[in-house]
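Left out: one protein chain. Kept in place: all the others.
Up next is chain A:
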Amino acid sequence: MQRHLISAADLTRDDAVHLLDTAEEMARVADRPIKKLPTLRGRTVVNLFFEDSTRTRISFEAAEKRLSADVINFTAKGSSVSKGESLKDTAQTLEAMGVDAVVIRHGASGAPYRLATSGWIDAVVINAGDGTHQHPTQALLDAFTMRRRLVGRDAGLGRDLAGKRITLVGDILHSRVARSNVDLLHTLGAEVTLVAPPTLLPVGIESWPCEVAYDLDSTLPKSDAVMMLRVQRERMNAAFFPTEREYSRRYGLNGDRMAKMPEHAIVMHPGPMVRGMEITAEVADSDRCTAIEQVTNGVSIRMAVLYLLLGGNEPAVSHTRIEEK
């Protein structure tokens, strides 16, 4: 594996499967009465959040604490890219304090890559979402959720998502989740279809390893998983689509549409869900919707990432210990 985790595209198939398998081991820790491993004791991890994201930050923090790391939270609310020096200066300050890993969320695409490659710091860099570029741990937790649901929790170990048909619906243009998922799912052998109005698809998408469609209804019967992306209401004012209602009619997932999906197929959402627009309450609350599981799985995946990047060569949880439990 590479030293940092910047992009889902950096992961090989074997890296990704190894991460998913490690996350399965980590998931078992959550079933214990004391949900903690000593693995990262004495290591310091900083969560460097230039952009608000309570969910992702808490998920990383939980993962870090379950691995016994010392955690520093740095939130530079709102300042994001107003002044370029802030990223470099902040990073160097943290480096001077002996930080081992930096989990960074930044509004500017490429900021984690700069942090990892510009020589400003030596720490391991983990991208927790950058601009409209990448959100690799989100893609990993999505893949983890799909593997569990579509292949099986134990049956999935060592396996990828070969042949699974995954559909992503919504604002692809502004979505780092979509970019990360297309890269990772392709690496894992899945067939990906993106569905969106043409205004919400980036120019240049033809080079992506996936299919593109404008019509949701014809795609649903061929999908093993349908991932709905959040559509920000302000996009409406920028003329990406005429009205919320029209968007909802053409690209929203409701009960009727869900009925067109194969019986085993699941509905996914990276959250937070805006009910009524991209997904109805009926769908969001159905047992086919994995949104809550995705949150749980996020912690296991982030534990696996931190563990493997911070030097874990042994299995994270030895089998004897699991049996002891």
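In this text, a residue touches a chain if its C-beta (ideal position, glycine included) is under 8 Å from a C-beta of that chain, and two chains touch if they have at least 3 such contacts; residues count from 1.
Note that in this section contacts and distances are computed from a predicted model.
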{"item": "Chain left out of the displayed complex - its UniProt protein name, from \"Dihydroorotase\", \"Transporter\", \"Acyl-CoA dehydrogenase family protein\" or \"Putative ABC transport system substrate-binding protein\"", "value": "\"Dihydroorotase\""}
{"item": "Identified contact with the non-displayed chain, of A:57, A:133, A:164 or A:230", "value": "A:133"}
{"item": "Missing-chain contacts mapped onto chain A", "value": "81-85, 87-88, 106-111, 113-114, 117-118, 130-134, 176, 179, 202-208"}
